[in-house]
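To keep things clear, I will list the structure first and then write my remarks on it.
All protein chains of the complex are present and in place, except for one that has been dropped.
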Amino acid sequence: MYKYIKQLTSLFAVIAVLFAFAGEAMAAKKSKTLKNTQKKGFVRCGVSQGLPGFSNADASGNWTGVDVDVCRAVAAAVLGDAGKVKFTPLSAKERFTALTSGEIDILSRNTTWTLSRDADIGLTFVGVNFYDGQGFMVRKDSGITSTSQFKSGLSACVNIGTTTELNMRDFFTSKGISYEPVVFEKADEVVAAYDSGRCDTYTTDKSGLAAQRTKMKDPDAHIVLPETISKEPLGPVVRQGDSVWEDIVRWSLNVMIEAEEYGITSANADAMKSSENPQIKRLVGAEGELGAAFGLDNDWSLRIIKQVGNYGESYKRNIADTGILPDRGPNQLWTKGGILYVPPAR
Amino acid sequence: MNIKNTTKGFTDFFKDNSKIRNYLPQILTLLFIVFLIGYFTYNAQVNMDNRGIDFGFHFWGQEASFDIQFSLIEYDGSHSYGRAYLVGLLNTILVAVIGIFFATILGIIIGVSRLSSNYLISRVAEWYIEIFRNIPLLLQLFFWYFAALRALPLPKEAINFFDVSFLSVKGLYIPKFIWTNFDIFIYSIIAAIISIIFVYNYARKKQEQTGTQTPKFLISLGIIIVLPLLTFLIGGVSLSFEYPILKQMSETIFNYVGGAKIIPELMALAAALSLYTATFIAECVRAGILGVSKGQKEAAGSLGLTTGQILRLVVMPQALRIIIPPTTNQYLNLTKNSSLAAAIAYPDIVLVFAGTAMMQTGRAIEIVSITMATYLTLSIAISILMNWYNKKIAIKEK
Partner (left out) sequence: MIKKINILGTPTQDKLNLFVPMGIFFIILGFLDVILNAHFKINLTSFLPIWLNYFAPLIFGFLGLHYIRIEFSGIKILDNLNKNINSNGFNALLTLLILFVLIQNIPPLLNWLFFDADFIGTSKEECSREGACWIFVNVWLKRFIYGLYPNAEIWRINLSFLLLIGFIIAGFLVPVKAKKYIIIFLLFVFPFIAMNLISGGNFGLEWVETAAWGGLSLTFIISIFALLFCFPIGMFLALGRRSSAPIIRYSSIGFIEFWRGVPLITVLFMASVMFPMFLPDGTYMDKLVRVIIAITLFEAAYMAEVIRGGLQALPRGQYDAGKSLGMGYWRMHLLVILPQALKLVIPGVANTFLALVKDTPLILVVGLLELVGMIDMAKSNPDWLGFATEGYIFAGVVFWIICFNMSRYSQRLERRYKTDR
């Protein structure tokens, strides 16, 4: 009898130990990127080479923008401090290879989500932080007020290797207009070529047009034509193969949007801990164990909201108040007429 | 003691077996190379599997979906990546040929001026060489494209050359040649060239046999003028011009339609390449002419030849032997330097294929390898040609 008790106890002990290890293993999910980031102490974020409103550095090297805020949110969630980010400015040419080669861990560079990019080059898009479309910019004194006035022989400046280059072709071919594409690698070169008169029109995402216009010699001399010729959902990208890191970035962005849905701002986030709404309490970490799903502590979402703000605050700070695009357009909550509808964080 | 003995035994072993001494380093090198290649391939495989990319060349036949600004053959976005590669390759060859042509002419002029007895001319040539050789080519290219050609006026106020040709910030517009029966014209030119070769051969044979000279230059001139002219008169070949006309596309946007257009990117690249390479060619030419020993010139002079004849019949043939190998090297350098087109918007193979195509398909390894292989093929072809030429004209020493 005693022998059986001993055997049973040892069996239970073994099973308990196994479960403990399994639990440990399941909790600390295998994510190389997360481990490396925590070891390094900062998040490596790839951004543009200077697009006001999205990712732009001022004279002392401080980066601001909605894309920058996505990376800061991840840093706040993973490392506890939204300032622990190292930004790498990338041109359209090197952005994907920088990500696949491991130079950066998040690419937050107003990148359009397309099938071929998602499926074919080893990357994963984790969300949309800006719904946009492609447009054209012309000089005001040219008298052109709509793309229907474009005639054959037009020269258009565009960035190399972007969806813009391909969409432009589709647009002009469907209208039967023969045009001359002038492609440059750096956005600044594209703008300079358009500004000097080398090209008659400049095309990129409409938000990019609005942002680049503020950098021109005489911003009021240019107008953005009203037509939108394509869908450009812009969002952050990570490497394929690290699903935990994917989830962290995806849900950091989603939390920002959902926080605005529930009215949680960086100012009232702490106060919201005593809210009646269970979902609000989950979002500020007062209830539930959401962080454990990624291997993070429970305050991860609270830190995001407090240190970076919700989506509306980020948009207002970077894009609306700077005069780039005061009207949020489709980038408004679904409850207020826009199309920002994210899965619930629960 | 024992260690010393064993190492001595080791080295003695090597000294005695010379075969092993010969083969061991080779085997080690081979193993090292194989190991390196295997390591890289393995890693590449693992990385690509992780990312879900597959290695393959099937992108070659896929639709490119992007347009190219300037192409010598028919191309638009519905053609394949393979055709885009061909367009890029032709553009590279085009700018290389134009660059080589101008660089050679300019290089010869500068090289000869450097040797002139006129103090001013030789100084000017010397300063030209020193200035353009010591500034990086990329900087010169940027200057020509971003500073010089961007400062040109808009088409409305374009610089006007005799009302047939216009230079503006969008490019140089020249009349387009419209041929009918162009092939007949080409045949006549080919026939003219062949007959000129026969004339020269005949004149040379006649001179060797009888010592009399025939006016072969005048005869060749006559042939090359008369034969194509005949095609115009009776062959049905005709040439008309399409002139560029200013068309207004909107209130302030003007453009020239009709005529042929030379884009400013091509002009800037050709200009920068020519000016830069001309300095090296000038040095080669100078070394060649100086390399002909003075005795040759003096002997020719004592035979009663004029300066022009000395240069043409005695100095240049010998100088060419010294000039041509390094000059061919410079041509090769020019072709490789044309890859700088990626920095300005000229659609050569690097910008079109290793730029846009690579970014759209993501196949970095395949595309970069193909681009490098293309340049490698061009270099090796030119090297082989040059080696053959060298062997052919080498002075067989006794």
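Order as written gives the chain letters A and B; numbering starts at 1 within each chain.
In this section, contacts are C-beta pairs under 8 Å (C-beta built on N, C-alpha and C of every residue); 3 or more make two chains touch, one makes a residue touch a chain.
The shown structure was predicted, so the numbers you read here are calculated from the model rather than taken from an experiment.
Just one of B:I190, B:L376 or B:I393 touches the chain that is missing; which is it?
B:L376
Specify the residue from the set B:L137, B:I219 or B:A287 that touches the hidden chain.
Touches the omitted chain: B:L137.
Would you mind spotting which of B:I20, B:A44 or B:I178 touches the chain that isn't drawn?
B:A44
With the missing chain put back, which residues of chain A would touch it? List them for me.
So the residues of chain A touching the unseen chain are 32, 36, 50, 61, 86, 88-91, 94, 97, 100-103, 185-186, 188-189, 191-192, 195, 214-217.
Using the document's contact rule, name the residues of chain B that touch the chain not shown here.
Answer for chain B: residues 22, 25-27, 29-30, 33, 39-40, 43-44, 46-48, 50, 116-121, 124, 130-131, 133-140, 142-143, 146-147, 150, 336-337, 339-340, 342-343, 350, 354, 358, 364-365, 368-369, 371-372, 375-376, 378-380 touch the chain left out.
Keep in mind that, in the parts below, only the chains that are shown with their structure count from here on.
Averaging over Cα atoms per chain, report the distance between chain A and chain B in Å.
45
Please give the residue numbers of chain A that touch chain B in the complex, ascending.
On the chain A side, the touching residues are 92-93, 96-97, 100, 116-117, 119-123, 138-139, 141-144, 149, 151, 153-155, 160-161, 165-166, 169-170, 173, 179-185, 192-193, 196-198, 200, 239-241.
Sort out for me which residues of chain B touch chain A in the complex.
Those residues of chain B that touch chain A are 48, 50-53, 65-69, 76-77, 146, 150, 154, 169-170, 247, 249-253, 255, 257, 264, 342-345, 347, 351, 355-356, 358-362, 364.
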